[in-house]
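All protein chains of the complex are present and in place, except for one that has been dropped.
Think of it as A and B in the order they're written, each chain with its own count starting at 1.
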């Protein structure tokens, strides 16, 4: 990063008004434009400093806690990498090893683990209506603990994927677009196709498409959501997207053909998800522990999926996009036809063409998380970054 | 913390005679009054420094090892928080992932994991006669390794709960009393009721009540232990409590009615445990892998518990205490009637009144553990604390 670039980013950052210190980061649409911009600026600075071998450590000690209620590789390592780079130690709350399973209330546990904690990263995306609620319970519990003198600091809860949003993914995706098109300003008028795609698997969360339509509608983009009949997203999030688009002179449209979404798209994001209604029934069946019902639902859902095998991002559909060269995006891992499954979300040749681009997209995530930790924990972030930069301390 | 308070604590600390460097910390009654006092002084200083945002880091690098042979949330995070705050890295010995299960002797494993270790925290409270013995085996193994030049440093073994004592809990409880009544001196003559309470669960360890009677009898307190017929503690620990009380002009008494213990009590600690004899039979059955016998014992024990459902800490019993306002204590999680179980150790209204107090009580534990690590690893702790304080280094 040139010094001029650095000075310019820092100047922009210092002009933004953020109210995020010691707060939670749960949904991008709860955060102001300035706060979203701040995340991108800090993420870029931290990423560039890391690339140059510099230390971005701002904590001497302190705990970052992660709670993963679902399997995870990339988000787990992104969080681990980010908190390590900032100087925090990582402790995972493994609900199997802890007594949480033994009737402890969330309120109590949240305080018990937080006496020396700075951040709590949570992934809980399995059940509709549950994950985000749980994060808010944790946030409110530590707020209560702090207000009553139990906790010295009020740790920030960071959403590492819930049933509603996947903010660190959506922000990493935004960083990728910002990098690809040169600036957030340049996104204005660009068409992004967030479309359902066929997958032989079942029960994929809605949080990625919801995160994309909830965030990308804020930059004057033309956001087209496409899915087969019945594969709706949570209505409230669709409303958020509509409202965003109106407020920012962008467009938001829902269509039911992949080809229509791809037409003249500058960016395509083909990704499978389970229908909202199926996820709701699944949550009810899980709560009732109705195993036969779950088996039946999975069968039904896979059969329904199979009707839409043509929803694959292949070379023909890519030709429909702007100059046939839209940017392909995916949160990974993708279901690649002939590679990870017989038929899936994307053809082998399209994926291979954009494989490195999707890796680069994922590479923003650790720095997005680091930026969120930075902004939620550090007073006067612009000043602190300047101090860091001037120290010229190398990592190794 | 005012500077005057700090200077006064440090002055007291520097006058204490401790012989604890590179030693284990296994039972509070093996440590002198000066050593117990030193733990409380260092814990207070570290807690206050943490509250002020200061760094209490004294290690550049080094390993803290934890061995948890039972589920744990609060003790696990207390240990993780404490060692992180002091600058150590945490490595957990997971006996399922390691080869310990494959016939390695304790002696060998203890040395193999300790080449760069500073402390080994162990929780092993499941089997009577086993946990504390295991900790001593580990301590003697690393002593042997150090004496023979295998280890550069002799790591300290810290008891994070065994079959006999739960010293970090009892010391956190002591910190809570010290804070509530103003000083350890003020505890003289105060009545604490350590009483059994009904729980629908089975096999709760004896270490908390044993830890309380083993420690609180050293401060001139009036310690009353109450339990239904048959719910005895380990006789040797009861002897320790008697001896302590005699030596320190305190009182130690055993009664068989909760009400009698509560009468004019300044502090109440109602907590379930399994009878000593049941734990002994359970250990034998487990060693024989007698599953039918274990099921039978659990049934028998729960049936016996059920005879004492009236042993609940409720508002009526609280009225018997000094001004009806005794301090309620619990190591958490408590079995709260109508919350975590139909009927349990404490009524909902009593628990809710003291909920934040129990959280504060738990909040001392990370700093008690940090103080024990500090005192067992750092030469000249008073001088080292003064250096830390004068550095005025912030954590983040």
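We take it that a contact is a pair of C-beta atoms (placed from the backbone, for glycine too) under 8 Å apart; a residue touches a chain by one contact, two chains touch by 3 or more.
Predicted model, so just to flag it, every value in this text is computed and none were measured.
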{"item": "Of A:32, A:55 or A:322, the one touching the omitted chain in the full complex", "value": "A:55"}
{"item": "Touch criterion as defined above, residue of A:11, A:299, A:319 or A:393 at the omitted chain", "value": "A:393"}
{"item": "Touch criterion as defined above, residue of B:148, B:249, B:289 or B:390 at the omitted chain", "value": "B:148"}
{"item": "Candidates A:211, A:250 or A:366 - the one touching the absent chain", "value": "A:366"}
{"item": "Interface residues of subunit A (partner: the chain not displayed)", "value": "50-51, 55-57, 68, 71-74, 76-78, 80-82, 84-87, 89-90, 332-333, 335, 339-341, 356, 359-360, 362-363, 365-366, 393-396"}
{"item": "Positions on subunit B contacted by the hidden chain, ascending", "value": "58-63, 65, 87, 89, 91, 93, 97-105, 108-109, 111-113, 115-118, 145, 148-153, 377-378"}
